[in-house]
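I'd like to ask you about the structure that follows.
All protein chains but one are shown in place.
Up next is subunit A:
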């Protein structure tokens, strides 16, 4: 499954790059892009693990930028 999510309060470009890196390394993720310009996360992951992956992605984002929220 492939889905796009809006990222709220993603304020730093370097954090976006770090998030992309962190999310890509989550187990079950096929591809992940975090665009600082469009403030979006496009996540492609296994269907059966999608929600779990998303939870993990959310934790990863919060670690990198505490203010940033994935809107879902």
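Annotations for the structure displayed:
Here is the rule we go by: contacts are C-beta pairs under 8 Å (C-beta built on N, C-alpha and C of every residue); 3 or more make two chains touch, one makes a residue touch a chain; residues count from 1.
Quick note on the criterion: contacts and distances are computed from a predicted model.
Chain not shown in the complex: UniProt lists it as "Cadmium-translocating P-type ATPase", one of "Anti-sigma factor (Antagonist of sigma(F)) and serine kinase", "MaoC family dehydratase", "Cadmium-translocating P-type ATPase" or "Acetyl-CoA acetyltransferase". The missing chain, though absent from the display, is touched by one residue of A:1, A:17 or A:71; that residue is A:17.
Against the chain not displayed here, subunit A makes contact via residues 4, 9, 11-15, 17-18, 20-21, 33, 35-40, 42, 63-64, 66.
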